[in-house]
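A single protein chain has been omitted from the complex, and every remaining protein chain is retained in its original position.
And then subunit A:
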Amino acid sequence: MTRGVRLIVLALGGAGLAALLVAACLDLPGFGGTWHPYGDRAVEASLSRRTANAIASVNFDQRAFDTLGEMSILFASVVGTVVLLRQTRDEKRGKPEPEEVALPVRRYALIVLPVAVLSGLYVIAHGQLSPGGGFQGGVVAATALHLLYLGADYRALERVRPVGLFEVGDALAASAYVVTGLAAVLAGTAFLANTLLPYGTFNTLASGGTVPLLNAAIGMEVACAAVVLLARFLDQAVEIEKENGER
């Protein structure tokens, strides 16, 4: 198919799809309306289980099983990336060279690094109370570590980031989620049902039953997954080169 023909086919299909989508939009309930039956019930259920963050309650209590699926997608994609970006037979691993870093960059990266890691852990720990949670905090904590790559060099990053340990952490966190779900089964209710722990006092760290536990498991899983993913891509960019020396 030449480019011209492809553009004509695209224009026809796009116009049809646009017409259908616009027709569908005109039939949706108006933007900003007051009719949200699922939202109202989710908020009610969240408050009855003393979880201040209704979104965390939806993710880790009402739809905890879907979050298990989501976590498996993340896990599978990490495994897939590790397999795809492995070192092949015609490649060798070069030693990363020490790099010069401008002094202000080095200074600010190293000042911000501990603050950023702490913010990530804070966001994970307060997932059931304030906006954020395991997914967001995990990404913040994992990317914060990589400030070391900006502020120092790749060898410094490799020293604080043993990839093997993070791979084990990823698998452990994923199984912790499943084990928490199975504990509910052993206690005589449904898989991942939030009946195991007392709901606690509203708006305190230990509220919401199993929500903080599942949230922490997801936080660890996401942080480890992000570190492993970034490590694979950085390895390709910095370390792995062809036999003849080119990257």
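Keep in mind that, in the parts below, a residue touches a chain if its C-beta (ideal position, glycine included) is under 8 Å from a C-beta of that chain, and two chains touch if they have at least 3 such contacts; residues count from 1.
Keep this in mind: contacts and distances are computed from a predicted model.
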> What name does the UniProt record list for the absent chain among "Aspartate carbamoyltransferase", "ABC transporter permease", "Cation:proton antiporter subunit C" or "Lipid II isoglutaminyl synthase (glutamine-hydrolyzing) subunit MurT"?
Replying inline: "Cation:proton antiporter subunit C"
> Which residue from A:Ala116, A:Leu129 or A:Val238 sits in contact with the chain not drawn here?
Replying inline: A:Leu129
> What residue numbers in subunit A mark contact with the hidden partner chain?
Replying inline: 3, 6-7, 10, 14, 17-18, 21-22, 25-26, 28-34, 36, 38-39, 42-43, 46-47, 52-55, 57-59, 63, 66-67, 70, 73-74, 77-78, 80-81, 84-85, 129-131, 135, 202-203, 222, 229, 232-233, 236
